[in-house]
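Apart from one protein chain that is not included, each protein chain of the complex appears where it belongs.
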Amino acid sequence: MDKSQGRVSRDGAAAELPPVATHSGHRGLVMDEKLIFEQGVEGRCGVDLPEPPKVARRLGGLERKAPVGLPGLSEPQVIRHYTRLSQKNFAIDAGLYPLGSCTMKHNPRLNEKAARMAGFADLHPLQPISTVQGALELMDQLSNWLTTLTGMPAVALSPGAGAHGEFCGMVAIRAAIEARGEAATRRRVLVPESAHGTNPATAAAIGFEVDAIPADARGRVDVAALKAKLGPDVAAIMLTNPNTCGLFEPDIVEIARLVREAGGYFYCDGANFNAIAGRVRPADLGVDAMHINLHKTFSTPHGGGGPGSGPVVFSARLAPHLPVPYVVRDAGGFRLVEHQSGAPSSLGRLKGFHGQMGMFVRALTYMLSHGADGVRQASNDAVLNANYVMARLQDVMTAAFEGPCMHECLFDDRFLKDTGVTTLDFAKAMIDEGYHPMTMYFPLVVHGAMLIEPTESETKESLDLFVDTLRSLAARAKAGEAEHFRAAPRLTPRRRLDETRAARAPVLRWKPKAAPVPRAAE
Amino acid sequence: MPELRYTREHEWVRVEDGVGTCGITDYAQSQLGDVVFVELPPAGKKVVRGGEAAVVESVKAASEVYAPVSGEVFESNAGLPDNPAQVNQSPMGDGWFMRIRLSNPAELGELMDEAAYKAYLATLS
Partner (left out) sequence: MRYLPHTDAARREMLAAIGAPSVDALFRDVPASARLDGPIAGLPTTKGELEVERHMAALAARSRPAGTMASFIGAGAYRHHVPSCVDHLVQRGEFLTSYTPYQPEVSQGTLQYLFEFQTQVAMVTGMDVANASMYDGATATVEAVMMANRVTKRGKAVLSGGLHPHYRAVVETHARFGDFRAVCAPPLPGGGEDLAALVDAETSCVVVQNPSVFGQVVDLSPLARACQAKGALLVVVVTEIVSLGLLTPPGAMGADIVAAEGQSIGNALNFGGPHVGLFATREKYVRQMPGRLTGETVDADGRRGWVLTLSTREQHIRREKATSNICTNSGLCALAFTIHLSLLGEDGYRRLAELNHANAVTLAGKLEGVRGVRLMNETFFNEFTLKLPVPAAGVVDELAAQGILAGVPGGRLWPEGPELADLLVVAATETNTEAEMDLFASKLEEML
C-alpha cells in the first residue's frame, strides 16, 4: 500500500494519514478566520471621514444612548478577512456545479462591467424621467427580448426573484378571475407532486387550495388524472416545463387546452427555460404566465444566494393586470406608470422601486452577446450535455426515467440499495472529489433523487472527468466502502456540520461574552 | 389493559379510562430524522379525528401530527418542547405528545391494532 501523500493505492483504499497539526490553525492556503466581532479593536476604523461640522441638532433628543457594538477594523484587516472567507467557498468559477434546476452556467464578466456603468448604477429610481431615458430604454429592450423569446405580448419586470415572479403571475390570475366575477367559485389550483415547494406555497399564500396531480410511470403529468380533477372550481394549473424530473411534457398543448376550456389559467414555472430558450416559445404551448429566472437562464450571478430577478411574461388575457411600475414608450420617449391610479386594472405594486435594474443590465448584456442564434445554441448544448452525462452514467447509476432528458438528468438511489450509502453520503463524497453535489432529494416523487444539470458551459473533457468520478464513486459504494462515504467530506475546511444542534438550540448571531447564551425560542 | 391503536399517518394512541395518550410511531421518527422542535396543543383544545393537533419538525422535514381520536386535549407533554430528542429516543414512551379525553370511543374500532399496523408498514417499504 502506498503510504505516502495519502494517494489511493492499487487496491482502491486511501492511505490515511492523520491531519498535520498547525499552531496557527491555518492550513496552508486555507486560513482559519474568526468573526469580525472577535477581531475588532476600539478606536480602529477602516474609513477616513471628515470631522462633522458643529450644528444645532434637530433630532428631538432621540440620539442613541447605547453603543451599537460594532467592531473596529482597518482596511487591510477587512480585505484579509473577506478574502479568507471567499477561499472557503465553492463557485462556478472554480468548478462544475451540477445543481439541477439552478442552471449554474458561467457568469460573464462583461455583464459586471456593463452593470457598473454610471449611467445604470448611479441613477436614483425617482430622478425626473427626462434624466433616465437610457435606463427606461434598457428596460424596454430587455422586455422586447423576453417577449420575443417567449412569444408573449407583455412582461412584468419588477418581481425580485423567481418566487416573487410566481406570486406576481398567480396574483394576476386571481385578478383576472375576480374581474370575471368568479373569485368565490374558482379557488382550486392544480400542482404536480413533483413541483418545487415555492409553487404550492405561492398558491396557498394567495388563498387558493392546492390540489396535487400525480405523475405517471414515465415521470410526466398523468393526463387522465388531470382530466378527472378539472371542474368549474379550477382557477389554474401550475406546471414546470421541462418538469422537475428534467423531462418535457409532451402533452402540454393538450393540457393547456383542457385547462383553458375548463375556464382556468396556465401558470408555467420557468425555472427550466434553459432547456428550450430559442427553440420553443411558451406562448405556443398555451401558457398564460411564466416567470423567468434571470439568474438561471440569463447568467446573472447567483452571488451566494442572491440577488435574483424574476420577470413574468403574460398572455393577452392577463396583460391588463400587469403590476406597476411598467415602462411605456410613446412619441415623447419613455415614461413609467408607477401608481395604481394610472393603471386601474393593475394588480398593484410588488416591490419598492422598478425591479432589479442591476440584473436587467447583466441579462441584456448576455442576450446581446449570445444573440438569437447563441441562445438557441446554448439550449442545444445544455440538452446535449445532460443527455451525454445520462448516457455515460446509466449503466452504473439508476436513471429515474427513460431518456432522452432535457437540460438535466434525474437518478434515484436504487443503485445504492444495500450498500449502506445514502444519496446524502454519496453527495458528500463528491465534495472531496472537487465537485459541488447535484441537487439532492428533489423532486420528492423519486426516492433519494439526484438531479444533475451540467449546463452548456462545460467542455466534453470536464464532463468526462465528472462522469468518470461518479462512476468510480458508484463502484466504491457497491464494493462495500460505505465508511468512505459516511466520513466524507474530509478535505474541506469543515467536515460534516451538526444541523440538528443548530436547529434545536439556534444561535443566530454573535454575542459579547458577558451576555447569556440565547436559548431556543420560547 | 390499555388499548394501543395506530393510524395510517403513523400516530399511536393508548387508551385507559377514556383518556388517550398520543404520539408518533418509531417508523415516523425514523423517517423524520432528528426532531428539533415540537408545537403542542393547549389544554382544553377540541380536536377531531384526523384533524391537525400538533406539529413536529426535524432538520429536513416538518409534519403535522393528526389527532388519532376526537375529543378534548387534557394535557400536553410539558417536558417535550425543551427536549425534542425524546421523540426519537422514546417515541412510544417519554416522547408522547398529548393526552385526549375521548368524545367517541367507538372511533377506536376504525384504527389499526399492532398486527395490522405492522402489516401496513410492510407494504410501505
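In order of appearance the chains are A and B, and numbering begins at 1 in each one.
Criterion: a residue touches a chain if its C-beta (ideal position, glycine included) is under 8 Å from a C-beta of that chain, and two chains touch if they have at least 3 such contacts.
Note that this is a predicted model, so its numbers are computed, not measured.
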Touching residue (missing chain; options A:Leu70, A:Ala184 or A:Ala224): A:Leu70
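In the analysis below, only the chains that are shown with their structure count from here on.
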Chain B-facing residues of chain A, complex: 441, 499-500, 503-504, 520
Parts of chain B lying in touch with chain A, wherever the complex brings them together: 33-34, 36-37, 57, 59-60, 82, 84-85
